[in-house]
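Can you read through this structure? Questions will come right after.
Only one protein chain is missing from this complex, and each of the others stays in its spot.
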Amino acid sequence: MASKENSYFSDFIKGLWKENPVLVQFLGMCPTLAVTNAVVNAIAMSAAVIFVLVASAIIISLIRKFIPAQVRIASFIVVIATFVTMADRYLAAFYPELSKALGPFIPLIVVNCIILGRMEAFASKNNVGRSILDALGMSFGFAIGLLLMSTFREILGNGTWLGYEVLGNWWDKWMVMILPPGAFLTLGTIVGVSKFLQTKFKKA
Amino acid sequence: MSVLIISIITLGALALLFAVILAIADIKLRVEVDPKIEEIDGILPQANCGGCGYPGCKNYATAIVNKGEDINKCAPGGQEITDLIAKIMGLEATATEKVVARVHCRGTEEAAKRKGVYEGVKTCRAVALVGSGDKLCDWGCLGYGDCEEECPFDAITMTDEGLPYVDEEKCTGCGICVDVCPKDILELHPIDENIMIFCRSQDPPKQSRAVCKNACIACNICVRKCPTGALEMGNNLVEVVEPEKFTEECYGGIDKCPTGAINFVHPEKIKRENKTVEIIIKKKE
Amino acid sequence: MEKQYASDFKISSSPHLRGKESVPKIMYWVVGILMLPVASSIYFFGMNAVRILLISVIVSLLTEYIFLVSRKKDISLLFDGSAIITGILLALTLPPGLKSSYVVIGAFVSIALGKQVFGGLGYNMFNPALVGRAFLQASFPVAMTTWIPPVIQKMVDAKTFATPLGGFKFSHILTPYKNLLIGNTGGSLGETSAILLIVGGIILLIKKYIDWKIPTGILLTVFVLEGGLYLINPEKYANPLFHILAGGLLLGAFFMATDMVTSPITPKGTWIYAVGIGVLVVLIRVFGGLPEGVMYSILIMNAFVPLLNRYTRPKILGEGGKK
Amino acid sequence: MNLLIIFISALLINNFVLSYFLGICPFLGVSNKLSSAVSMGMAVTFVMTITAVVTWPIYHLILVPYHLEFLEIVSFILVIAALVQFVEMFIRKTSESLYEALGIYLPLITTNCAILGFALIAVLKNYTYLETIVFGVAAGLGFTLALVIMAGIREELDFADVPESLKGPGITLLVAGILALSFMGFAGLIK
Partner (left out) sequence: MNKKTFPKGIHPPDKKELSKDFKTEFFPAPSTIVIPLHQHIGAPAEPLVNKKDRVLKGQKIGEAKGFISAPIHASVSGTVKSIEPHLTPSGKKIMSVIITNDGEDEIHPDIKPLKDDISSYSPEEVRTAVRDAGIVGLGGAAFPTSVKLSPPKEFPVDTVILNGAECEPYLTTDYRLMLEKTDELIIGAEILKETVGASKIYIGIEDNKEDLISLYAEKLKGRADFEVAPLKTKYPQGGEKMLVKAILGREVPTGGLPFHVGVLVQNVGTTYAVYETLKTGMPLIERGLTITGEGIKTPKNLSVRIGTMFKDIVEFSGGYAGNPGKLIMGGPMMGISQYTDNVPVIKATSGILVLPDEEIPHKKEYPCISCNSCVDHCPMNLVPTRIVKLAQNKLFEESKKWGLLDCIECGTCSYVCPANIPLVHWIRYGKNELMKLRKKSEK
């Protein structure tokens, strides 16, 4: 076993690459595909997920000892749903357009496998500090995946990044990239490449 | 204020309703699963190798609990897992000795001729169906590497000489290669057993000599040189009947063997005064 | 290590004779017959056709080569003819005025996404050329539906031109049958000359390189359904013959849907596949937002092929007999 | 006619998996075997239909009259979670083999965003009770369709020489991409 600091660090770092929820564990695929047609959507989504994941992790790791095992999943969901509703209302109030673009995917954070998975696997078994680090690591990992996806899709599909033109006029926009098929193809390619890199690294 | 109250009432009512339904369902629809099964399944290595004879670890776990199957059948898990299962089952584990697969053939490409150019499916099991294989020796390794391919632990590699090499560190003794080999070249032996006959041929000496330089030709020298009774002459083939009796008195037989069919698996482990025994099978570079 | 052999006789499992067909032979026959629509495309669209065809074939081969090398496969697979077919077929489905860079993208996607990610020849689930075409269609919808007239039609306004199907769907203009047969109309490179496509298809049928059930099933289904609609309302719906001759139906029915790899292996499955394509073509052409739906119909039915194969096992000789 | 349009739209044009990206996790997870894909699809269709039956009254008869729309998420998820747990218990009791086939994915229906997504979208579209139910059945069948097609293809891909790093989710996503491309042909089928 590694020393304690080390393990704290690894709680955080593992979500970024080794156990990246999007690229390695294939969790939370729905928003990854749905909201990554523009970088701004991806950022908003990531922010919402970070908020919900961290907040829920805190609450659940605090009350973990009081929840009976039989109803723990239901309780987790209620906690998560509360935070999701908060995030949803907040976005709808202050960024109505963004909220509209994200459609039902902010509410759907409730059922995002990443969140429930972390609650079940980590927060309900560990103390607050570690749970926060774990939640941060995982949600940042999620954000990385989302940013990667949206970067590819927005640049190829629209020639822009976060709305700024990066490729210029000569670029013929690949409309398909911001359409549903583009999402699948991009993610498929990214997953393939990351798996390829991982096996390469393992060998090296 | 009223919104708050109504919210609480509504959610509370909904929660209560479902809690009641689920509670009833839980009683009415409960399926009993022995927690021991889940526990054992959790311990098993999940290699699903089938070495225990069951399709998958979970089925083995079920068999242990429900059918009283022996708990020492998980070869990949070894003693460690057996002990853990024993703890769950409240039994004392019977010690399992580690066994490994060993290759009973030294019919290298150079030593054992092939019949002719073979054309067709290049797997041992398919080749064996064409006139019992393309090696002149009916008992010898075909060298197409089915064992290498099927080994779930990457413990087997085919050498340049055309024979399998078993990495005894990686080998778990699951026995898949033994099942796969159409010529029964591989066999499980306790890892500490050192003396072995590197041949399977039960052909008359004349025939086996004609097809493989390294075949056992049943000359009986090694048996005669070994007074302890470790060896016995079988059907045109020496057999190691009691390996533990193969003591220093018998070593002379190895030197006298005209084909090298009898030898140590790990000659380097044997301390001998004047003779260094060459290492027979080299690992693929 | 040199192997030693006891005799010069070869040993193998039976049978010891083999027929004369081989994969490259079939492929190059198809390539040869594709020269018919290729010739018509060059005749009607001139240098544009040559440009698109060349780029498409070269990029297809190049992509194939890159994958073969990077996956350490047998390089001779490059010349089995299948990549050339994909290149030609893709080119034949493209509008004649398409930008070269789009052709490059299309050819790359065809081979890479349509074929090589599945493991190369024999393993692909979808017709590679159509995957490339669908990708282009989704990426550049405007460019992919901008048609230029054949060079021999001296039109003043040469900028845009409608395909027969588009003309009918959006403006209710019927192109004369003579033009449809010869190919003197707008459309993608290889789809205009009905007569050459039919001749090529018939040669393939005679050589048994394509399954007769597929073109028969597709064309009959389209004919019957369109005929029914025509009988109901001749004003609104076109003559079924027009639907068969116009657009990419013949090209699709003879050269695309019949792709061996992506069509079913069982007879019953093949019939369902063919009829399915026919139904979808009519559905999309008549009720959909697009004038043409052959490509989508084939791709969609390609997706069903594994299921069709699985559930249409033919009856074994003597199956169900009493023992 | 309106019901037919809703049905075809949810089944083909706006397929939940291929164009709404809902239910991707089970789509990737349970599509490797045709038999489990069919049962999973049926389970989802079943749960979706029941969800439609139950959530519409909750929303329109309880939440709206009391202006509690913001409780939408919490109450829906509660309903769905309870329902799924019930279905799970039921299947476990009635069919051991079906339970084995679906394995750990049954609990995943709870977190299957297709179900909650469906409930939310139905509310968003302001469907009537009957329309919601038709929408639910169609969405479930659409999900099943995509799942079954994918399972058929993936079983075939087991025999194919797919590049090592694309095996599993990679190739599945790429195939989904091609499927989505093909389903674009249905665009405009219903205006």
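By written order: A, B, C and D. Residues from 1 in each chain.
The definition used in the following text is that a residue touches a chain if its C-beta (ideal position, glycine included) is under 8 Å from a C-beta of that chain, and two chains touch if they have at least 3 such contacts.
Because the structure is a prediction, the values reported are computed rather than measured.
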Practice problem: Going by the touch rule at the top, give the shown chains the omitted chain contacts. | Solution: B, C, D
Quiz prompt | Residue of C:Ser41, C:Ser56 or C:Ser263 in touch with the missing chain, whole complex considered | solution = C:Ser263
Practice problem: With the full complex in mind, choose from B:Asn59, B:Ser132, B:Thr157 or B:Asn194 the residue touching the hidden chain. | Solution: B:Ser132
Exercise. Pick out the residues on subunit B that sit against the missing chain.
Key: 115-116, 119-121, 123, 125-126, 129-132, 134, 138, 179, 203-204, 207
Quiz item: Of the residues in subunit D, which ones touch the absent chain?
Solution: 158-159, 161
Self-check item: Hidden partner chain, residues of subunit C it touches
Solution: 6-19, 21-23, 25-26, 76-77, 80, 82, 119-123, 211, 260-263, 265-267, 309, 313-323
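Note that only the chains that are shown with their structure count from here on.
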Quiz item: Is the number of contacting C-beta pairs greater for C-D or for B-D?
Solution: C-D
Practice problem: Provide the C-alpha centroid distance between subunit A and subunit B, rounded to the nearest whole angstrom. | Solution: 44
Self-check item: Chain centre separation in whole Å, for subunit C relative to subunit A (CA means)
Solution: 41
Quiz item: Which residues does subunit A have that touch at least 2 chains other than itself?
Solution: 176, 179, 181-182, 185
Self-check item: Contacts with 2+ other chains: residues of subunit D
Solution: 71, 74, 78, 81-82, 163, 166, 171, 174, 177-179, 181, 184
Practice problem: Name, in rising order, each residue of subunit C that touches subunit A in their complex. | Solution: 99, 101-102, 113, 135, 138-141, 143
Quiz prompt | For the subunit C and subunit D complex, residues of the former touching the latter | solution = 71, 113-114, 117-120, 123, 125-126, 131, 134-135, 137-138, 280, 283-284, 287-290, 293, 295-297, 299-300, 302-304, 306-307, 309-310
Quiz prompt | Residue ranges of subunit D in contact with subunit A within the complex | solution = 18-25, 28, 70-74, 77-78, 81-82, 107-108, 110-113, 115-117, 120-121, 124, 163-166, 169-174, 176-181, 184
